[in-house]
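Missing here: one protein chain of the complex. Every other protein chain is in place.
Order of writing sets the labels: A, B and C. Residues in every chain begin at 1.
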Amino acid sequence: MVPRYSRPEMVAIWSPETKFRIWFEIEAHACDAQAALGVIPQEAAEAVWTAKDVAFDVARIDAIEAEVKHDVIAFLTHLAEHVGPMARYVHQGLTSSDVLDTCLNVQLTRAADILLADLDALLAALKARALEHRNTVCIGRSHGIHAEPTTFGLKMAQAYAEFARARARLVAARAEVATCAISGAVGTFASIDPAVEAHVAARLGLAIEPISTQVIPRDRHAAFFACLAVIASSVERLATEVRHLQRTEVLEAEEYFSPGQKGSSAMPHKRNPVLTENLTGLARLVRGYAMPAMENVALWHERDISHSSVERAIGPDATITLDFALARLTGVIAKLVVYPEAMERNLNKFRGLVHSQGVLLALTQAGLSREDSYRLVQRNAMKVWEQGADFLTELKADAEITAALDGATLDAIFDLARHTRQVDAIFARVFGEA
Amino acid sequence: MVPRYSRPEMVAIWSPETKFRIWFEIEAHACDAQAALGVIPQEAAEAVWTAKDVAFDVARIDAIEAEVKHDVIAFLTHLAEHVGPMARYVHQGLTSSDVLDTCLNVQLTRAADILLADLDALLAALKARALEHRNTVCIGRSHGIHAEPTTFGLKMAQAYAEFARARARLVAARAEVATCAISGAVGTFASIDPAVEAHVAARLGLAIEPISTQVIPRDRHAAFFACLAVIASSVERLATEVRHLQRTEVLEAEEYFSPGQKGSSAMPHKRNPVLTENLTGLARLVRGYAMPAMENVALWHERDISHSSVERAIGPDATITLDFALARLTGVIAKLVVYPEAMERNLNKFRGLVHSQGVLLALTQAGLSREDSYRLVQRNAMKVWEQGADFLTELKADAEITAALDGATLDAIFDLARHTRQVDAIFARVFGEA
Amino acid sequence: MVPRYSRPEMVAIWSPETKFRIWFEIEAHACDAQAALGVIPQEAAEAVWTAKDVAFDVARIDAIEAEVKHDVIAFLTHLAEHVGPMARYVHQGLTSSDVLDTCLNVQLTRAADILLADLDALLAALKARALEHRNTVCIGRSHGIHAEPTTFGLKMAQAYAEFARARARLVAARAEVATCAISGAVGTFASIDPAVEAHVAARLGLAIEPISTQVIPRDRHAAFFACLAVIASSVERLATEVRHLQRTEVLEAEEYFSPGQKGSSAMPHKRNPVLTENLTGLARLVRGYAMPAMENVALWHERDISHSSVERAIGPDATITLDFALARLTGVIAKLVVYPEAMERNLNKFRGLVHSQGVLLALTQAGLSREDSYRLVQRNAMKVWEQGADFLTELKADAEITAALDGATLDAIFDLARHTRQVDAIFARVFGEA
Partner (left out) sequence: MVPRYSRPEMVAIWSPETKFRIWFEIEAHACDAQAALGVIPQEAAEAVWTAKDVAFDVARIDAIEAEVKHDVIAFLTHLAEHVGPMARYVHQGLTSSDVLDTCLNVQLTRAADILLADLDALLAALKARALEHRNTVCIGRSHGIHAEPTTFGLKMAQAYAEFARARARLVAARAEVATCAISGAVGTFASIDPAVEAHVAARLGLAIEPISTQVIPRDRHAAFFACLAVIASSVERLATEVRHLQRTEVLEAEEYFSPGQKGSSAMPHKRNPVLTENLTGLARLVRGYAMPAMENVALWHERDISHSSVERAIGPDATITLDFALARLTGVIAKLVVYPEAMERNLNKFRGLVHSQGVLLALTQAGLSREDSYRLVQRNAMKVWEQGADFLTELKADAEITAALDGATLDAIFDLARHTRQVDAIFARVFGEA
C-alpha cells in the first residue's frame, strides 16, 4: 500500500481495529448460537456483548501476541480483560481459521462493496460523457492509423459497456468470497454444531461455506483477485485511450489541468497525461497480484498457512490500489477536456481519404469487379496523397467513377452522417434507452 | 501445444480446417442477411451455400496468403474458386475482424463446451469416490502435521465442491466470449446493417456484441483465460493432495499403476505419482497464459493487432492443456487406489494424541480454567510422546482428569464417530442429497 | 509454437530427431568414459559409435514408448536394434535424468547461441541506423508530449545500448544452463564415477554441475527464461517506439511496406505497423513463460517431475518466439522508412515553444529570480500558444527579456545544434568510438 495511492475508506477495512472488531462480532455471534444450543451459558453470551463498544487496544494485543506467538489467542486474552471470567466460554469449538477466514471474507466483501460503488461512479461519468458527445465525430483508428469516422460518445459508450461487464464480474466475485466457515479443526464440525456457522453467517450477511477444511478454499479468493486484475486491465485500456488522445500531435482531449498547476503556462504545450500514465502503472500492480493469489489455491491437505502472508499483502494492496485507480479514472473522465474542433481537424487531415473504403464498396455494389473498383479508387487516392488534392473533387472529375456512381451517391458516401446513423441504436444496446 | 498433452477433439477446434469452416459459415449467414435486406442478390447468397460441403484447401489458401499477405482475402479468393462470380458479393460491408473475432469466439465457446464436459466427468468421478469413501476415516492434516480425523470422502467432496464452483465460473466465462460482431471498419455499422449481425449471431448461437470497435473487446477474453487459470489452480490442489497421499511414508492412496508398467515390481516401493506431478506442471502453464491475455485488453484506440499473436498461441495452448489436464485428473481420481488400512494406521500413529484438543475442550466445558485444562492434558500427552504410552489409558489413570470427565465421556471423545457424525450433513450441502 | 512465428533453425533444436541425436551422444560419450575406467568393455563403447550416423526412427521409438511408458528406455531399446548385444553396456550407472537434463541444457545453450546471433544482427542494424541518423533531429517526447529536441540516431543508440545489455545478460544466462550432470539416481555418484560426467561435459562443451540431485537444479532455468522475458520486454519497448512514430498524426517513420502489399494505394494513408504490433504481442507471450519457469524451481526433495511438462512447452515456445521476434525486429529496423522532414515539421509545430525551458534556464543564470524568469517566459509563451506567434520573435521584442539576454544569446538557445553537440560524446559511450 502506497499512501499516495490510497483512500481512507478502503484503508480502514484493513486496519487492525477493523479486524479485531470483526473478530469480536464473529466470536460474539458464535457465543449467541452456542448459548441457544445450550453449549455455553446464556449469561456468557451476554457478557461477551458487554465489550460491544470497546475500542480494542491494538498495541496491547500486539504485545500479548509477541509473547504467545498466536494472534487469535492474543485477541481472546485481551477480550477477557474486558469481558471477565465468562470469556472462557468464548471461541469454544472454534479453530483460529474459523475466525480468520470468515474475517477475511467480511473484509473482501466490504472492499467489493466499495469497488462496486466506485464502478457505479465511473459508469455514471462515462454515461454522462457518452451522452454529451454522442455525435461528436472523430476519426476512428485501427493500428494507430486513421480508419473511418466514429464518435467520441461511442468511445465512452464502449468503455461504459466494458465497465458494466466489470461490475457484473465483480458482483459474481463478491459472491464467491461472501462465505462463512465455523467448522472446527479440519472442517468436520466434530466439536461444534453447524447451527453456529449458520447463525454467524446470517448475522454477517454471508452464505455458509458448504465444505471447508479448516480453511475456506482459496479458489474463491483466486477468482476474486483475478477479477480485480481483469478490471485493472480495463482501467489500463481507457487510460491508454486518454494518453493517446492527449499526445501533442493528436490533442483531441486532455486531462483537466488546474490553473495553479506548476509549469502550465511557461510551457503551455506541456500538459502531461500524468494521471492516466499513473493509472497504467497501477493496473500493472493489480494484475501482478493475481498470480500469487492463484498460487495460493494448492494448499497442502486440509490446510497450510502459506496463503496467509500473501493475503496480508495483496488483500489490502489489490483492493486499495484498484479503489484508488477507479476513483482517479472517474475524475479523469468526468473532467476530461474534449476538443471537438481538433477531432474534426484530425479527421480531415487527408482530405477525404478516410472515405476510400466506402467508395470501394459502392463501386463493387454498383457491379464493378473488385479489381476495377480498386484501380479506380487507387488512382484518385494517390493524387490526394501525393499532390494534396481533395478526394471527393477528384472522384467527381473521374469519368469512370461517375459512370458508376453519381454525384449524390458520392456525396452520401462522404457524408459523416453515414457514420453516426447507428449511434442511437448502439446507445440503446448499451444504455438500454429507447 | 505439446502433442503428448493434447486430445484430438480439442485440437480439432483449432485446426485451419475448422477455422475456414467457421469463416465460411459467418460469410454465408451474412450473405443470407444481406440478401434479405436487398443489399445483395438472393442468388448470390444461395451461390455461396453451394460451397457448404467443400473441404477448403488449406495449402492453397496459405499459398494465396503468402502472396496477398492477408488471411481473410486469401480465404475469400479461394472461396471464389468454388462459388464463382457471385463470390464478389461475399464479405460486403464486413471488415476482416468481424470474421476473425466472431470465429475466435465460436472456437472459444466450443472449447468451453468440451471443458464443461470434462468438468462433468471429473465431478462424476469425484462424487463416486466421495460416496464410496464417505466414512473412510483418515487423519486430517494442517501444515502437513496430524490434526484431527476426517474422511477420505470429505476430501473428495471438498474437491467436488471446488470443481462445481469451477464449472459455474466457466459457464459465466463462456457467456462472456459467446458474442458476435459484424459491425464494420470501426464498429459504427456505417456500411452494414445491424440486422446482419443479429442474423449471424442467432445462427451461430451467439449473442450480439452490444458495442464493438472493429474488435470484440478483449476484457471478455482476459476473463475467460483468467477463469481457466483459476481452474488449473484447483487441478493443482487436487493433484498435490494425491502426490502427498502417495508419498512413501504416507501411502494412503496411489495412482493406478498398470501391471505392465516398467519397473513396477523390481522396485515395488517405487510407484511414482507421475500423473499428478505432470498435472502440477500443466497447471503452471495454464496459469502463465492468463497474464498475456490480460495484457491484451489495452488495445490502442479502436484496435491494434497485438492481441492476435497472443491468441494464436494461448487460444489453443490454454484450452488444449486444460482439457488434457482435466481428463487426466478424472482418470487419476476414478482409478485412484485407496488404502483405508494405511489411513487407519497413520491415524493411530500417536496412540490417541490426535484427540488432545477434544480433551482440552471437554475439560474447559466441564468448568476447568484454560490453564488447568492445558496443564492436565500436557502432562499426559508428554507421556505418550516420550514414552509411547496410550493416551486414553493415561488419561483414565489421572485422577484430576477423571474428577472432571468420567470414562464414558473420555471414550466418547476418543470415538471416531464424533468426527464423522456431520458427514451426511456436509454431503447434503455439497451433493444436495437428503 | 505457432508455425507462422517460428524459424526452422530454432525449431530444429526442439525436434525429436535432434533430441535423440543428443541422447545418443551423451550415452556414447559416457560409454567411452566407462570403458576408459574399465567399467565396460572397450568394444562396447566402440560398438555404440557404429550408430553414429543412424537417423533414429522417431515413430519406432514412440511405438516402443507407448508400450514401456518410459522415453529413455524406449530410445535405448531402439538403439539396441542398431548396436546389437553390446547395447546392454549402454546407460550403465546413469539415471534417465542424467540424459534428459543434460540434453535439455544442450538444447538451451544451442538456442542461446541462435539468440545471441539474433542479437548481434539486431545490434548491427541498430548501429547502422544510429550512425545514419546520428544528427537527424526530431522532437523528444516525455509523456507523449513534446519536450526538447533529440535525434533519431540517439533513439537507435539507446536501443543499441539496451540490446547490448540484453546480450550480456543472455551470455550469463547461457552459462547458467550450460552444465552437465551424470551423477546417478539421487546425485551421489553411488553407481558411477564422476570421471564419466567430466568426460561427457567436456565433449559437449558444458561445465559439470557441481551438485545435482538426480536433476540439474531449476533455478538455473528460471534465470534463463526470466532473462528471455526481460529481453522480450526490450523488444516491446522498441516496437512501441516504432508504432508511435508511425501513428497517422506523427508519421516520422514507417515499417517498410512492399509495393505489392494489398490495399496500400487505395488507402495510401493506411499503412499499419502490423509487424511491431505483432512484436508487442510476442513479447507478452515470452514474458508469460517466465512465471511457470520460476514455479518450476521448488521441486520436492531430490526431484519431482512437475517441471517436465512445463519445459516441454516453454522450452520451444519461449526460444522459438523470441528468435522470431528478434529477427522480425531486426528486419523492421533495417528497413524502417525514416522521414526527416516530418520530424522537422513536428518539431516546429509550436513555433519555438520547445525552447522555453532553455530560455527559463538562461534567465535564471543571468541572475533573475526563478519567479521573475517564469513570469517573463510565460507571457511570451502564451502569445505563441493562443495567437500562433513565433516564440523567438516575441522574446526579442520583450524589453525585460532583452535586458537580460541579448539577441545572440537567444539565437543560441534556439539553435538546434545545442541539442546535438553531445551526440558524438554519447555515441562514443555507446559504440566505443573516438
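The rule is short, and it goes like this: contacts are C-beta pairs under 8 Å (C-beta built on N, C-alpha and C of every residue); 3 or more make two chains touch, one makes a residue touch a chain.
Keep in mind that what you see is a predicted model, and the values were worked out from it rather than measured.
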{"item": "Options A:35, A:227, A:310 or A:426, residue touching the unrepresented chain", "value": "A:310"}
{"item": "Residue in contact with the excluded chain [from A:19, A:91, A:271 or A:287]", "value": "A:287"}
{"item": "Sole contact to the chain not displayed, among C:61, C:166, C:267 or C:377", "value": "C:166"}
{"item": "Omitted-chain contact residue, chosen from B:268, B:388 or B:432", "value": "B:268"}
{"item": "Hidden partner chain, residues of subunit C it touches", "value": "39-40, 88, 92-93, 140-144, 147-151, 154-155, 157-158, 161-162, 165-166, 169, 172, 176, 184-191, 194, 208, 210-214, 217, 219-220, 222-223, 226-227, 229-230, 233-234, 236-237, 239-241, 244, 280, 283, 287, 290-291, 294-295, 297-305, 357-358, 361, 364-365, 369-370, 418-423, 425-426, 429-430"}
{"item": "Residues of subunit A (touch criterion as defined above) contacting the omitted chain", "value": "1-2, 4-5, 67-70, 73, 243, 260-263, 272, 274, 277-278, 280-282, 284-285, 287-292, 295-296, 300, 304-310, 312-314, 317, 321"}
{"item": "For subunit B, the residues touching the chain missing from this view", "value": "139, 141-147, 243-244, 246-250, 265-274, 277, 291, 295, 346, 349-350, 353-354, 356-357, 360, 374, 377-378, 381-382, 384-386"}
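Operating definition for what follows: only the chains that are shown with their structure count from here on.
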{"item": "Approximate Å spacing (C-alpha centroids) for the pair subunit A, subunit B", "value": "24"}
{"item": "Chain centre separation (subunit B, subunit C; CA means) in Å", "value": "33"}
{"item": "Sites on subunit A at which at least two other chains make contact", "value": "141-144, 147, 244, 291, 295, 357"}
